[in-house]
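Right after this comes subunit A.
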Amino acid sequence: MYDERFSGLRRRGFLAATTGAAALTLVGCGGDTDSADGKNGGGTPKRGGRLRAAFAGGGASETLDPHLANLFADVARAKALYDKLADYGADLSAQPRLAAKWEPDKTLDRWQVTLRKATFHDGRPVTAKDVLYSYRRIADPEQTFRAKASLEPIDLDASRATGDRAIEFVLKRPTAEFPNILAAFGAYIVPDGARDFDSKPVGSGPFRFVSFTPGRSAVLRRYDDYWEGAPHLDELEFVVANEESARVNALLGGQVEYAHELNPTTARAHEGRGQIEIVRLRNSAMQAFCMKTDRAPFDDKRVREAFFLIADRKELVDGALSGAGVIGNDLFGKGYEYYADDLPQRAQDLDRARALLKKAGAEKLKVTLDTSAVAAGFTEAASIFRDQAAKAGVTIDVKMGSKDSYWSDILDNGTLCCYRSGAMPIEAHISQRLLTESTTNATKWRHKDFDALYQQAQSTRDTTERAAVYARMQRRLYAEGGFLVWGFADWILGTARNVKGVRTAAPANTLDWARFDKVWLA
Partner candidate 1 sequence: MNAGVRVRTGGLRSFVARRLLLGAAQTVAVVLLVFALTEALPGDAAVALAGDQPDPARIAAIREAMDLDRPAYERLADWAAGLTHGDFGTSLASGRPVSGYIADGFGPSLLLASLTLALLVPLGFGLGVLAARHEGRLVDRLVSGVTLAVYAVPEFALGVLLVTVLALKLAWLPPTAVGYGTDLLAHPAALVLPVLVLLSRPVCSLSRLVRAGMVDALASPYAAHARRYGVPGARVRYAHALPNALAPAAQQLARTVDWLLCGVIVVEALFVIPGLGTVLLNAVAERDVPVVQGLAVVFGVLTVVLNLGADVVAYRLTPRAGVAA
Partner candidate 2 sequence: MRNSTDPVAEIRDLRVEIDGRAIVDGVRLRVRPGKVTALVGASGSGKTTTGLALLGEYPPGATVTGEVLRAGDAPAGYVPQHPAAVLNPARRVSALLDDLARPQVRHLPRSERRGAARELVLRALADAQLPDGEVLLRRHPHQLSGGQQQRVVLAQALLLGARFVVADEPTTGQDALTKSRIVQQLAAVAARGIAVVLLSHDLDVVRALADEVLVMRDGRVVESGPVRRLWSAPRHEWTRRLLDERRPVPEGGTSPDAGPPVLEVRDLVAAHGRSTVLRVPRITLRAGECLAVVGRSGSGKTTLARCLAGLHRDHRGEILLDGTALPRSLRHRDRARLAAVQYVFQDARAAFDEHRAMLGQVARTAVRLRGVDEHTAVREASAMLGRLGLAGDLAHRLPGELSGGELQRAALARALLARPRILVCDEITSGLDTVTRRALLDLLAGLLGERDDLSLVLVTHDLDTARLADRIAVLDAGDLVEQGPAQQVLTAPRHPFTVSLLEATAHLSSGNRSRAGT
């Protein structure tokens, strides 16, 4: 039945709307750097109980193959069943998980990784062989696993096991942020030789497999020998409900205890009413307009700056995000490691914008803004920005595109589009989107000197020095980049009142988001 040839082809993008039915796939993550438990965390953990968590899912095509994880539901299931060598902390810095420690050589192109003592659900220990098998499966040139691009710097042929729990990774070039690779999205460790993940998957994660029906539910049970200590819950069930109102209703009706991805308005309706708890993971998904810097009118940096000044960020956040978020400063990664928060907050300045446009000879400018219902707030943001631009004499024509092929459509076409991004390290954002060789360079930001700065950072061992390089790069982007980052959206969860231990400072994609081994039922 299972065709290996297709195994890499499962799913749509992580950010793609999960269904056409007005699904709201706010991506996000992020948040405060403090790691203190939020209001849900009080009390002594209690053992036992079954928690049902509702996520938007991928329908009948869903799989438990962790390397195919694409949607939030996939990732939540994968992290319950499996572990990565490292994972992202709240500031998107890599935290050790299955890897107890990592140590680079002087040139930063050879890394020694030591595994901690952990066992798979079938009792076998997690070994270097399992790690190499997993990484080689992901990087298989015949396959198209999502994490393949992230693992690209590793020379897997040269890398080898130096002991049962010791691996030497050989890299193709110096990579200071190598731990980020270990924490990469989808880089889970599976047992050596594992191929079938849907009938009886075995991992090293906090929960073990009980049953799975694609598009409907997955039932998992506590793994008592989990290396970090057994979870509090006896049982965990993931159920799929693509419609936001269905998730809320199920939560209100006591059919689930945890509902992922709620609307800001739903949150407002129920916040502080005592029926359910609303959890906001703040400052997470970057919301932006993306200008193509290689073509008119945005090949002129004065026009780009004018657009930066046209945006009334507060109005955009209030209107398009219903106030559930904070304003942005044209840079990715607010609150993340290396974020340049010393740059002044940009505000609307229509006079200067007009002046800049005049200087650039772009008065009475007409631009088409591509948008789509692919993500919540896109169309609203587009129409709000159109009104703002009109005040600066710029005519914006909003064009709706298909939501299923939006990201592919805007990559090379058009000049201006709505854009957003989930949490990832700032380094990853740069390498994926802002280098000449980047595969998803939607702003067409191609500068040799910028590329060189990136290489310099990757070769810099000292963290402070490296931070200085990142700051230089961000100053450049702030002044003349192609991303008009106007806000960071909240990520909203709902839980039943008896659910405790839900971390509030964990953007999606990070370790503490959807981390059910630390949750208990009071």
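Operating definition for what follows: contacts are C-beta pairs under 8 Å (C-beta built on N, C-alpha and C of every residue); 3 or more make two chains touch, one makes a residue touch a chain; residues count from 1.
Criterion applied: all candidates are chains of the complex that A comes from, given by their letters.
In this text, all values refer to a predicted model and were calculated from it rather than measured experimentally.
*Asks:* Only one of 1 or 2 touches subunit A in this complex; which?
*Replies:* 1
*Asks:* List the residues on subunit A that touch candidate 1 in their complex, please.
*Replies:* Subunit A reaches candidate 1 through residues 1-3, 5-17, 19-21, 52, 54, 58-63, 70, 142, 144, 146, 148-149, 213-217, 237, 239-243, 245-247, 249-250, 252-253, 255-256, 401-402, 404-405, 407-409, 411, 421, 439-440.
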